[in-house]
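Partial complex: the chains shown occupy the same locations as in the complete assembly.
Letters A and B mark the chains in the order given here, with residues in each chain numbered from 1 onward.
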Amino acid sequence: MNSADSPEGRNDAQSWLRHLPGGAKAALEAVLMVVDQPATEDELAAGLELTLGEVRKLLADLQADYNGYTVKAPDEEQASSAGFGSSPRGFELRNIAGGWRIYSRPDFADIVGKYVLEGQTARLTQAALETLAVIAYRQPVSRARVSAIRGVNVDSVVRTLAQRGLIEDAGTDPESGAILYRTTSYFLERMGISSVAGLPELSPHLPGLEGIAEFYDADRM
Amino acid sequence: MAETKPGFEVRLANFTGPLDLLLGLIAKHQLDITEVAIATVTDEFIKYIRKLQELGEDWALDEASEFLVIAATLLDLKAARLLPAGEVESDEDIALLEARDLLFARLLQYKAFKQVAGLLGGTLHDEGRRFPRQVALEEHFASMLPELVWKHTPEQFAALAAAALRPKAPKPTEVGLGHLHGGTVSVKEQAEILGIRLQQESPLTFRALTADADSTLVVVARFLALLELYRDRAVAFDQLSPLADLAIHWTAGEREWSAENLSEEYEEQP
(Lines give C-alpha, C1' and ligand atoms only; values in the text may rest on other atoms or scores of the structure.)
Protein backbone atom coordinates (compact mmCIF):
# COMPACT_ATOMS: atom_id res chain seq x y z
CA MET A 1 0.00 0.00 0.00
CA ASN A 2 1.28 3.45 -0.80
CA SER A 3 1.92 5.70 2.11
CA ALA A 4 -0.32 8.70 2.31
CA ASP A 5 2.79 10.72 3.06
CA SER A 6 4.47 10.05 -0.24
CA PRO A 7 3.37 12.46 -2.93
CA GLU A 8 3.28 9.67 -5.54
CA GLY A 9 1.16 7.53 -3.30
CA ARG A 10 -1.22 10.33 -2.67
CA ASN A 11 -1.57 11.11 -6.32
CA ASP A 12 -2.19 7.49 -7.15
CA ALA A 13 -4.81 7.16 -4.51
CA GLN A 14 -6.45 10.37 -5.52
CA SER A 15 -6.56 9.60 -9.18
CA TRP A 16 -7.82 6.15 -8.35
CA LEU A 17 -10.57 7.59 -6.18
CA ARG A 18 -11.39 10.12 -8.86
CA HIS A 19 -12.07 7.38 -11.35
CA LEU A 20 -14.64 5.72 -9.14
CA PRO A 21 -18.25 6.80 -9.64
CA GLY A 22 -18.97 9.68 -7.32
CA GLY A 23 -15.28 10.13 -6.53
CA ALA A 24 -13.74 10.48 -3.08
CA LYS A 25 -16.95 11.85 -1.62
CA ALA A 26 -18.87 8.71 -2.52
CA ALA A 27 -16.01 6.54 -1.23
CA LEU A 28 -16.20 8.36 2.10
CA GLU A 29 -19.93 7.81 2.09
CA ALA A 30 -19.42 4.10 1.44
CA VAL A 31 -17.13 3.82 4.45
CA LEU A 32 -19.60 5.72 6.64
CA MET A 33 -22.18 3.08 5.74
CA VAL A 34 -20.30 0.31 7.56
CA VAL A 35 -18.96 2.05 10.65
CA ASP A 36 -20.77 1.04 13.79
CA GLN A 37 -19.20 3.63 16.04
CA PRO A 38 -18.12 7.19 15.42
CA ALA A 39 -15.21 7.20 12.93
CA THR A 40 -12.46 9.70 13.64
CA GLU A 41 -11.13 11.98 10.93
CA ASP A 42 -7.74 10.30 11.30
CA GLU A 43 -9.18 6.85 10.69
CA LEU A 44 -11.13 8.06 7.70
CA ALA A 45 -8.13 9.88 6.22
CA ALA A 46 -5.93 6.80 6.65
CA GLY A 47 -8.55 4.47 5.21
CA LEU A 48 -9.20 6.63 2.18
CA GLU A 49 -5.57 7.69 1.75
CA LEU A 50 -6.51 11.34 1.83
CA THR A 51 -5.14 14.19 3.88
CA LEU A 52 -6.97 15.30 7.02
CA GLY A 53 -7.85 18.55 5.29
CA GLU A 54 -9.38 16.74 2.34
CA VAL A 55 -11.41 14.45 4.59
CA ARG A 56 -12.69 17.39 6.63
CA LYS A 57 -13.72 19.20 3.49
CA LEU A 58 -15.56 16.12 2.20
CA LEU A 59 -17.26 15.52 5.55
CA ALA A 60 -18.46 19.12 5.62
CA ASP A 61 -19.71 18.75 2.04
CA LEU A 62 -21.64 15.60 2.88
CA GLN A 63 -23.06 17.14 6.00
CA ALA A 64 -24.35 20.18 4.09
CA ASP A 65 -25.54 17.88 1.35
CA TYR A 66 -27.65 15.76 3.72
CA ASN A 67 -29.02 18.79 5.50
CA GLY A 68 -30.15 20.29 2.20
CA TYR A 69 -30.11 23.96 1.48
CA THR A 70 -31.90 26.51 -0.61
CA VAL A 71 -30.00 26.99 -3.80
CA LYS A 72 -30.19 30.27 -5.65
CA ALA A 73 -31.27 30.06 -9.27
CA PRO A 74 -27.83 30.53 -10.88
CA ASP A 75 -26.29 27.84 -8.70
CA GLU A 76 -29.04 25.32 -8.97
CA GLU A 77 -27.79 23.67 -12.11
CA GLN A 78 -24.27 23.37 -10.79
CA ALA A 79 -25.50 22.15 -7.46
CA SER A 80 -27.56 19.49 -9.09
CA SER A 81 -24.82 18.21 -11.32
CA ALA A 82 -22.49 18.00 -8.31
CA GLY A 83 -24.93 15.70 -6.64
CA PHE A 84 -26.37 18.24 -4.24
CA GLY A 85 -30.03 18.34 -3.47
CA SER A 86 -31.90 21.18 -1.91
CA SER A 87 -34.18 19.18 0.29
CA PRO A 88 -32.99 17.56 3.53
CA ARG A 89 -32.35 13.83 3.55
CA GLY A 90 -33.90 11.46 6.06
CA PHE A 91 -30.50 11.12 7.71
CA GLU A 92 -27.74 13.38 8.86
CA LEU A 93 -23.99 13.22 9.38
CA ARG A 94 -22.81 14.31 12.81
CA ASN A 95 -19.51 14.80 14.56
CA ILE A 96 -20.04 13.22 17.96
CA ALA A 97 -17.81 11.72 20.65
CA GLY A 98 -14.77 12.57 18.56
CA GLY A 99 -15.97 10.87 15.40
CA TRP A 100 -18.41 11.02 12.51
CA ARG A 101 -21.47 8.89 12.14
CA ILE A 102 -24.76 8.73 10.26
CA TYR A 103 -27.98 9.25 12.25
CA SER A 104 -31.61 9.28 11.28
CA ARG A 105 -33.02 12.82 11.34
CA PRO A 106 -34.92 13.57 14.58
CA ASP A 107 -38.01 14.70 12.62
CA PHE A 108 -38.66 11.06 11.80
CA ALA A 109 -38.08 9.70 15.29
CA ASP A 110 -41.67 8.52 15.70
CA ILE A 111 -41.57 6.53 12.49
CA VAL A 112 -38.02 5.18 12.90
CA GLY A 113 -38.77 4.25 16.51
CA LYS A 114 -41.28 1.68 15.27
CA TYR A 115 -38.49 -0.22 13.56
CA VAL A 116 -35.61 0.25 15.94
CA LEU A 117 -36.62 -1.29 19.24
CA GLU A 118 -33.17 -1.99 20.56
CA GLY A 119 -31.15 0.97 21.56
CA GLN A 120 -34.23 2.87 22.56
CA THR A 121 -33.26 3.43 26.11
CA ALA A 122 -35.62 3.85 28.96
CA ARG A 123 -35.60 7.27 30.55
CA LEU A 124 -33.26 7.77 33.45
CA THR A 125 -34.78 8.51 36.81
CA GLN A 126 -34.20 11.88 38.44
CA ALA A 127 -31.77 10.25 40.88
CA ALA A 128 -29.82 8.66 38.01
CA LEU A 129 -29.69 11.95 36.09
CA GLU A 130 -28.38 13.86 39.08
CA THR A 131 -25.77 11.22 39.81
CA LEU A 132 -24.74 11.22 36.16
CA ALA A 133 -24.45 15.01 36.26
CA VAL A 134 -22.18 14.93 39.30
CA ILE A 135 -19.97 12.27 37.72
CA ALA A 136 -19.85 14.14 34.41
CA TYR A 137 -18.72 17.39 36.03
CA ARG A 138 -16.47 15.97 38.73
CA GLN A 139 -14.86 13.04 36.94
CA PRO A 140 -12.89 11.03 37.81
CA VAL A 141 -14.79 10.78 41.07
CA SER A 142 -15.47 8.18 43.75
CA ARG A 143 -18.89 6.99 44.81
CA ALA A 144 -18.31 8.42 48.27
CA ARG A 145 -17.70 11.85 46.84
CA VAL A 146 -20.80 11.66 44.67
CA SER A 147 -22.74 10.54 47.73
CA ALA A 148 -21.42 13.48 49.69
CA ILE A 149 -22.49 15.92 47.00
CA ARG A 150 -25.92 14.34 46.52
CA GLY A 151 -26.51 13.65 50.19
CA VAL A 152 -27.66 10.07 49.58
CA ASN A 153 -26.17 6.68 48.97
CA VAL A 154 -25.62 6.32 45.22
CA ASP A 155 -24.40 2.71 44.97
CA SER A 156 -27.39 1.28 43.15
CA VAL A 157 -27.69 4.26 40.83
CA VAL A 158 -23.99 4.03 39.95
CA ARG A 159 -24.49 0.34 39.15
CA THR A 160 -27.40 1.16 36.86
CA LEU A 161 -25.43 3.87 35.06
CA ALA A 162 -22.53 1.46 34.53
CA GLN A 163 -24.87 -1.21 33.16
CA ARG A 164 -26.31 1.34 30.79
CA GLY A 165 -22.79 2.04 29.62
CA LEU A 166 -22.98 5.73 30.57
CA ILE A 167 -20.18 5.58 33.13
CA GLU A 168 -17.19 3.32 33.66
CA ASP A 169 -14.49 2.44 36.08
CA ALA A 170 -11.54 4.86 35.81
CA GLY A 171 -9.07 3.17 38.13
CA THR A 172 -8.66 3.75 41.82
CA ASP A 173 -7.87 6.79 43.86
CA PRO A 174 -4.19 6.51 44.83
CA GLU A 175 -4.93 7.82 48.32
CA SER A 176 -8.17 6.20 49.42
CA GLY A 177 -8.10 3.21 47.08
CA ALA A 178 -11.72 3.98 46.14
CA ILE A 179 -12.90 3.17 42.62
CA LEU A 180 -13.17 6.27 40.49
CA TYR A 181 -15.83 6.73 37.82
CA ARG A 182 -15.92 8.70 34.60
CA THR A 183 -18.37 9.07 31.76
CA THR A 184 -17.96 6.93 28.62
CA SER A 185 -17.86 7.83 24.96
CA TYR A 186 -21.33 6.27 24.75
CA PHE A 187 -22.42 9.02 27.14
CA LEU A 188 -21.01 11.61 24.71
CA GLU A 189 -22.87 9.89 21.88
CA ARG A 190 -26.11 9.94 23.82
CA MET A 191 -25.56 13.60 24.62
CA GLY A 192 -24.65 14.43 21.03
CA ILE A 193 -21.44 16.17 22.03
CA SER A 194 -17.84 15.77 20.93
CA SER A 195 -16.23 15.79 24.35
CA VAL A 196 -16.96 16.52 27.98
CA ALA A 197 -15.94 20.10 27.27
CA GLY A 198 -19.19 20.34 25.32
CA LEU A 199 -21.30 20.00 28.47
CA PRO A 200 -23.17 23.11 29.52
CA GLU A 201 -21.21 25.26 31.98
CA LEU A 202 -21.84 24.54 35.63
CA SER A 203 -20.69 27.92 36.93
CA PRO A 204 -23.83 29.92 36.03
CA HIS A 205 -25.71 27.55 38.29
CA LEU A 206 -23.27 28.08 41.12
CA PRO A 207 -23.55 31.74 42.07
CA GLY A 208 -20.50 33.01 43.94
CA LEU A 209 -19.10 29.60 44.63
CA GLU A 210 -15.98 29.57 42.52
CA GLY A 211 -14.07 28.12 45.44
CA ILE A 212 -16.40 25.20 45.84
CA ALA A 213 -13.86 22.60 44.79
CA GLU A 214 -11.63 23.55 47.70
CA PHE A 215 -14.58 23.55 50.04
CA TYR A 216 -15.35 20.13 48.89
CA ASP A 217 -11.96 18.71 49.24
CA ALA A 218 -11.84 19.97 52.78
CA ASP A 219 -15.12 18.26 53.49
CA ARG A 220 -14.22 15.10 51.73
CA MET A 221 -15.39 11.99 53.42
CA MET B 1 -35.89 3.66 41.89
CA ALA B 2 -34.91 2.42 45.28
CA GLU B 3 -34.20 5.93 46.44
CA THR B 4 -37.65 7.31 45.95
CA LYS B 5 -39.47 6.92 49.23
CA PRO B 6 -43.18 6.78 48.59
CA GLY B 7 -43.78 8.48 51.93
CA PHE B 8 -41.87 11.55 50.85
CA GLU B 9 -43.59 11.84 47.54
CA VAL B 10 -46.73 12.89 49.32
CA ARG B 11 -44.96 15.98 50.49
CA LEU B 12 -42.28 16.71 47.96
CA ALA B 13 -42.02 15.72 44.36
CA ASN B 14 -38.86 13.86 43.36
CA PHE B 15 -37.45 13.44 46.78
CA THR B 16 -34.02 11.91 46.59
CA GLY B 17 -32.31 12.69 49.84
CA PRO B 18 -31.79 14.89 52.83
CA LEU B 19 -30.35 17.78 50.84
CA ASP B 20 -33.30 17.49 48.53
CA LEU B 21 -35.67 17.62 51.46
CA LEU B 22 -33.90 20.64 52.89
CA LEU B 23 -34.01 22.42 49.57
CA GLY B 24 -37.66 21.48 49.23
CA LEU B 25 -38.52 22.80 52.66
CA ILE B 26 -36.59 25.97 52.03
CA ALA B 27 -38.35 26.46 48.71
CA LYS B 28 -41.70 25.69 50.29
CA HIS B 29 -41.28 28.38 52.88
CA GLN B 30 -39.88 30.71 50.24
CA LEU B 31 -37.00 31.55 52.44
CA ASP B 32 -33.72 33.04 51.47
CA ILE B 33 -31.13 30.36 51.85
CA THR B 34 -29.20 32.51 54.31
CA GLU B 35 -32.30 33.32 56.32
CA VAL B 36 -33.61 29.84 56.87
CA ALA B 37 -36.09 29.71 59.70
CA ILE B 38 -34.58 26.61 61.17
CA ALA B 39 -37.31 26.17 63.71
CA THR B 40 -39.96 26.02 61.01
CA VAL B 41 -37.95 23.62 58.95
CA THR B 42 -37.19 21.47 61.96
CA ASP B 43 -40.78 21.42 63.13
CA GLU B 44 -41.95 20.51 59.67
CA PHE B 45 -39.47 17.71 59.54
CA ILE B 46 -40.32 16.36 62.96
CA LYS B 47 -44.01 16.52 62.12
CA TYR B 48 -43.27 14.49 59.05
CA ILE B 49 -41.42 11.79 60.98
CA ARG B 50 -44.20 11.57 63.53
CA LYS B 51 -46.79 11.21 60.84
CA LEU B 52 -44.78 8.39 59.34
CA GLN B 53 -44.72 6.72 62.72
CA GLU B 54 -48.43 7.15 63.24
CA LEU B 55 -48.95 5.45 59.93
CA GLY B 56 -46.98 2.57 61.36
CA GLU B 57 -44.42 2.73 58.59
CA ASP B 58 -41.57 0.33 58.86
CA TRP B 59 -38.25 2.03 59.00
CA ALA B 60 -35.90 0.79 56.38
CA LEU B 61 -32.26 1.12 57.33
CA ASP B 62 -31.51 3.40 54.40
CA GLU B 63 -34.38 5.63 55.24
CA ALA B 64 -33.42 5.80 58.86
CA SER B 65 -29.85 6.77 58.04
CA GLU B 66 -31.08 9.44 55.67
CA PHE B 67 -33.14 10.84 58.50
CA LEU B 68 -30.08 10.89 60.67
CA VAL B 69 -28.22 12.86 58.04
CA ILE B 70 -31.06 15.32 57.83
CA ALA B 71 -31.20 15.65 61.57
CA ALA B 72 -27.46 16.20 61.73
CA THR B 73 -27.66 18.75 58.95
CA LEU B 74 -30.43 20.61 60.69
CA LEU B 75 -28.50 20.56 63.93
CA ASP B 76 -25.46 21.92 62.18
CA LEU B 77 -27.55 24.75 60.85
CA LYS B 78 -29.15 25.31 64.19
CA ALA B 79 -25.84 25.44 65.99
CA ALA B 80 -24.27 27.71 63.42
CA ARG B 81 -27.22 30.07 63.52
CA LEU B 82 -26.87 30.57 67.23
CA LEU B 83 -23.49 32.19 66.86
CA PRO B 84 -23.53 35.93 67.29
CA ALA B 85 -23.27 37.68 63.96
CA GLY B 86 -20.51 40.00 65.20
CA GLU B 87 -16.86 39.35 65.71
CA VAL B 88 -15.65 35.89 66.37
CA GLU B 89 -12.47 35.10 68.14
CA SER B 90 -12.16 31.51 69.14
CA ASP B 91 -11.17 28.84 66.68
CA GLU B 92 -14.31 26.95 67.56
CA ASP B 93 -16.49 29.88 66.54
CA ILE B 94 -14.67 30.14 63.26
CA ALA B 95 -15.04 26.42 62.75
CA LEU B 96 -18.78 26.73 63.35
CA LEU B 97 -19.07 29.57 60.89
CA GLU B 98 -17.11 27.62 58.36
CA ALA B 99 -19.37 24.67 58.91
CA ARG B 100 -22.34 26.86 58.18
CA ASP B 101 -20.78 28.27 55.03
CA LEU B 102 -19.86 24.80 53.98
CA LEU B 103 -23.41 23.68 54.44
CA PHE B 104 -24.78 26.53 52.38
CA ALA B 105 -22.15 25.84 49.79
CA ARG B 106 -23.25 22.21 49.76
CA LEU B 107 -26.85 23.17 49.33
CA LEU B 108 -26.02 25.57 46.51
CA GLN B 109 -23.83 23.01 44.84
CA TYR B 110 -26.53 20.38 45.20
CA LYS B 111 -29.03 22.76 43.67
CA ALA B 112 -26.65 23.51 40.78
CA PHE B 113 -26.27 19.81 40.01
CA LYS B 114 -30.03 19.40 40.13
CA GLN B 115 -30.41 22.14 37.55
CA VAL B 116 -27.70 20.74 35.34
CA ALA B 117 -29.24 17.27 35.65
CA GLY B 118 -32.42 18.77 34.24
CA LEU B 119 -30.46 20.09 31.24
CA LEU B 120 -28.78 16.72 30.77
CA GLY B 121 -32.13 14.95 30.89
CA GLY B 122 -33.52 17.30 28.24
CA THR B 123 -30.54 16.78 25.96
CA LEU B 124 -30.63 13.00 26.39
CA HIS B 125 -34.32 13.04 25.52
CA ASP B 126 -33.85 15.19 22.42
CA GLU B 127 -30.84 13.20 21.28
CA GLY B 128 -32.84 10.00 21.77
CA ARG B 129 -34.81 11.03 18.70
CA ARG B 130 -31.76 10.38 16.53
CA PHE B 131 -30.92 6.78 15.80
CA PRO B 132 -27.38 5.92 14.78
CA ARG B 133 -26.78 3.73 11.77
CA GLN B 134 -25.60 0.60 13.50
CA VAL B 135 -26.18 -2.20 11.05
CA ALA B 136 -24.52 -5.59 10.94
CA LEU B 137 -21.46 -5.74 8.76
CA GLU B 138 -22.32 -6.75 5.20
CA GLU B 139 -21.66 -10.45 4.77
CA HIS B 140 -19.08 -9.79 2.13
CA PHE B 141 -16.96 -7.84 4.62
CA ALA B 142 -17.76 -10.07 7.59
CA SER B 143 -16.33 -13.02 5.68
CA MET B 144 -13.08 -11.11 5.20
CA LEU B 145 -12.47 -10.95 8.94
CA PRO B 146 -9.49 -13.02 10.09
CA GLU B 147 -10.33 -16.45 11.46
CA LEU B 148 -10.65 -16.35 15.22
CA VAL B 149 -7.83 -17.69 17.30
CA TRP B 150 -9.48 -19.94 19.87
CA LYS B 151 -7.29 -21.45 22.53
CA HIS B 152 -9.75 -22.15 25.31
CA THR B 153 -10.60 -25.66 26.39
CA PRO B 154 -14.19 -26.22 27.52
CA GLU B 155 -12.89 -26.37 31.10
CA GLN B 156 -11.12 -23.04 30.82
CA PHE B 157 -14.22 -21.58 29.25
CA ALA B 158 -16.32 -22.92 32.13
CA ALA B 159 -13.95 -21.36 34.64
CA LEU B 160 -14.34 -18.06 32.81
CA ALA B 161 -18.12 -18.40 32.93
CA ALA B 162 -18.03 -19.26 36.62
CA ALA B 163 -15.99 -16.15 37.34
CA ALA B 164 -18.24 -13.97 35.23
CA LEU B 165 -21.42 -15.35 36.79
CA ARG B 166 -20.28 -15.31 40.38
CA PRO B 167 -22.38 -12.78 42.22
CA LYS B 168 -20.06 -9.91 42.79
CA ALA B 169 -19.62 -9.09 46.40
CA PRO B 170 -20.45 -5.43 46.51
CA LYS B 171 -17.18 -3.64 46.06
CA PRO B 172 -16.19 -2.01 49.29
CA THR B 173 -17.73 1.39 49.37
CA GLU B 174 -15.73 4.05 51.03
CA VAL B 175 -17.74 4.62 54.14
CA GLY B 176 -17.87 8.23 55.17
CA LEU B 177 -16.45 8.21 58.66
CA GLY B 178 -16.36 11.96 59.08
CA HIS B 179 -19.62 11.99 60.99
CA LEU B 180 -18.71 9.13 63.33
CA HIS B 181 -17.37 9.84 66.77
CA GLY B 182 -15.48 7.81 69.30
CA GLY B 183 -18.25 7.06 71.68
CA THR B 184 -21.92 7.74 71.82
CA VAL B 185 -23.19 10.57 73.89
CA SER B 186 -26.88 10.84 74.55
CA VAL B 187 -28.37 14.30 74.48
CA LYS B 188 -31.15 13.03 76.70
CA GLU B 189 -28.71 11.77 79.33
CA GLN B 190 -26.84 15.04 79.27
CA ALA B 191 -30.13 16.92 79.60
CA GLU B 192 -30.89 14.86 82.67
CA ILE B 193 -27.53 15.70 84.23
CA LEU B 194 -28.02 19.39 83.47
CA GLY B 195 -31.57 19.31 84.81
CA ILE B 196 -30.45 17.86 88.12
CA ARG B 197 -27.60 20.31 88.46
CA LEU B 198 -29.63 23.35 87.54
CA GLN B 199 -32.39 22.37 89.91
CA GLN B 200 -29.79 22.26 92.66
CA GLU B 201 -28.13 25.50 91.72
CA SER B 202 -29.31 28.22 89.38
CA PRO B 203 -28.06 30.18 87.60
CA LEU B 204 -24.96 28.41 86.37
CA THR B 205 -22.67 29.47 83.56
CA PHE B 206 -22.24 27.30 80.52
CA ARG B 207 -18.58 27.16 81.42
CA ALA B 208 -19.46 25.69 84.79
CA LEU B 209 -21.93 23.27 83.32
CA THR B 210 -19.32 21.89 80.98
CA ALA B 211 -16.31 22.06 83.27
CA ASP B 212 -16.38 18.33 83.91
CA ALA B 213 -16.95 17.36 80.26
CA ASP B 214 -14.25 14.91 79.21
CA SER B 215 -14.70 15.48 75.48
CA THR B 216 -15.85 18.13 73.03
CA LEU B 217 -18.65 15.79 72.15
CA VAL B 218 -20.07 16.03 75.68
CA VAL B 219 -19.83 19.82 75.48
CA VAL B 220 -21.74 19.75 72.19
CA ALA B 221 -24.35 17.37 73.63
CA ARG B 222 -24.84 19.60 76.63
CA PHE B 223 -25.17 22.62 74.36
CA LEU B 224 -27.82 20.82 72.33
CA ALA B 225 -29.50 19.66 75.52
CA LEU B 226 -29.70 23.26 76.67
CA LEU B 227 -31.32 24.23 73.39
CA GLU B 228 -33.86 21.50 73.99
CA LEU B 229 -34.46 22.62 77.53
CA TYR B 230 -34.86 26.16 76.29
CA ARG B 231 -37.45 25.04 73.77
CA ASP B 232 -39.31 23.22 76.49
CA ARG B 233 -39.20 26.45 78.53
CA ALA B 234 -37.27 24.74 81.30
CA VAL B 235 -34.35 27.18 81.19
CA ALA B 236 -33.66 30.79 80.30
CA PHE B 237 -30.42 32.29 79.05
CA ASP B 238 -28.74 35.40 80.19
CA GLN B 239 -25.71 36.91 78.56
CA LEU B 240 -24.49 40.34 79.54
CA SER B 241 -22.47 41.09 76.46
CA PRO B 242 -21.55 39.25 73.26
CA LEU B 243 -19.20 36.36 73.96
CA ALA B 244 -19.51 36.93 77.69
CA ASP B 245 -20.25 33.99 79.94
CA LEU B 246 -23.65 32.50 79.33
CA ALA B 247 -25.75 32.17 82.43
CA ILE B 248 -28.46 29.55 82.53
CA HIS B 249 -31.47 29.92 84.82
CA TRP B 250 -33.74 27.07 85.72
CA THR B 251 -37.29 28.27 85.10
CA ALA B 252 -39.33 25.09 85.30
CA GLY B 253 -40.72 23.82 88.60
CA GLU B 254 -39.06 20.88 90.23
CA ARG B 255 -41.54 18.31 89.10
CA GLU B 256 -42.69 19.96 85.90
CA TRP B 257 -39.82 18.76 83.89
CA SER B 258 -38.18 15.44 83.27
CA ALA B 259 -35.84 14.28 80.55
CA GLU B 260 -38.62 11.94 79.42
CA ASN B 261 -40.46 14.96 78.04
CA LEU B 262 -37.51 15.82 75.91
CA SER B 263 -38.34 16.13 72.28
CA GLU B 264 -37.90 12.80 70.57
CA GLU B 265 -35.81 14.43 67.91
CA TYR B 266 -32.67 12.80 69.22
CA GLU B 267 -33.97 9.69 70.83
CA GLU B 268 -36.45 8.46 68.29
CA GLN B 269 -37.51 4.91 68.97
CA PRO B 270 -37.89 2.76 65.92
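The definition used in the following text is that a contact is a pair of C-beta atoms (placed from the backbone, for glycine too) under 8 Å apart; a residue touches a chain by one contact, two chains touch by 3 or more.
Since the model is a prediction, treat every value here as computed from it, not as a measurement.
Summed over the entire structure file, the copies of each protein chain kind amount to A x2, B x1.
Just so we're on the same page, only the chains that are shown with their structure count from here on.
Centre to centre, using the average C-alpha position, chain A and chain B are separated by 38 Å.
On the chain B side of its complex with chain A, the touching residues are 1-4, 14, 16-20, 62, 65-66, 69, 101-102, 105-106, 108-121, 123-135, 137-138, 141, 170-171, 173-179. Residues 32-34, 36, 91-92, 94, 101-106, 109, 112-113, 116, 119-121, 123-130, 132-134, 136-137, 142-144, 147-153, 155-157, 176, 178-179, 189-192, 199-200, 202, 205-207, 209, 212, 215-216, 218-219, 221 of chain A are the ones touching chain B in the complex.
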